[in-house]
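Omission of a single protein chain aside, the complex is shown with its protein chains in their original locations.
For subunit A:
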Amino acid sequence: MTTLSLENADRRKAWGFVAPALVWTVAFFVVPFLFMAAMSLWSRQGREIVRAWNLDNYLRFFGENALLKGLSNSLEITLTVTVLSVLLAYPLAWIIAERVPKRFQRTALILAILPFWTSYVVRSYSWLLVLTKNGVINQALLGIGIISEPLEIASTRTATVIGFVHFFVMLLTLTIYANLVQLSPNYRRAAADLGANGLQTFWHVILPLTLPGIMTGAFLTFVLCIGDYITPQILGGNNELVLPQIIMLQIGRRADLPMASALSIVLMLAVTLAYALCARWLKIDRV
């Protein structure tokens, strides 16, 4: 009997420790999320939000070309960015892990992610300075004489992709490096003993072993990239809108929270789909 009451007291104490965090998460994350999901089934009429409970917003999304285009723009840009960032970051992480002397590796890594510490809004703005019509790139190219007319890079999809790739190359260099240095040198020795050359060792041993790390980084890139509003808004301008830009338009100019909610649910489904596709390589449960 005593043990039982002790257990109960213990349990009550334990709840006391975990309850505040749980209550906060439920009150300010779960409930708002469910409320938003419910609101996506309502509609806006004039200034009023009508609790109509229908799928009109979703039907409108799949019926209206401009909205559907937002999703396809988002997916195309995000996939381009993810692939480019992985391809660019892997060799850099490899060079830092393999070719830079051990005691300088930390310094090299800190340097590689230093621009992380500029403010996010400012980072996109500084790419605008570089890419704009009379910016550094154009003036340099004009100066050397490679081009005779300034390139129109700012306010295009290319600018958005450059801005994103810059950010995610830093992020992925960090995660892939962490993965590479974890590998025991014994794998490489064993492969060499068995007669594999450098390329074979990389292709058959190192790459498969670092694949979970790459996929985790790629998934993170996908999630952060597809949900971002700042970079496409500052660098891509209003020519090719992505989903977050359209959502912000609904919130701001049109004051249509139900439609914004429906579009957010669509955005979330895209992320969930991406998760399902790379789940077999992800090791998120280990984090």
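The working rule: a residue touches a chain if its C-beta (ideal position, glycine included) is under 8 Å from a C-beta of that chain, and two chains touch if they have at least 3 such contacts; residues count from 1.
Criterion: contacts and distances are computed from a predicted model.
**Q** Which choice in "5-methyltetrahydrofolate--homocysteine methyltransferase", "Multicomponent K+:H+ antiporter subunit C", "ABC transporter permease" or "ATP-binding cassette domain-containing protein" gives the name that UniProt lists for the one chain left out?
**A** For the chain not displayed, UniProt's protein name is "ABC transporter permease".
**Q** In the complete assembly, which of A:L68, A:V83, A:V121 or A:I147 touches the absent chain?
**A** Of the candidates A:L68, A:V83, A:V121 or A:I147, A:V121 is in touch with the missing chain.
**Q** For review purposes, identify every residue of subunit A that touches the missing chain, sorted by number.
**A** These residues touch the chain not displayed: 10-11, 13-18, 20-22, 24-26, 28-33, 35-36, 39, 88, 91-92, 95-96, 99, 106, 110-112, 114-115, 117-123, 125-130, 132, 134-136, 139, 166, 169-170, 223, 226-227, 229-230, 234, 244, 247, 251, 257, 260-261, 264, 267-268, 271, 275, 287.
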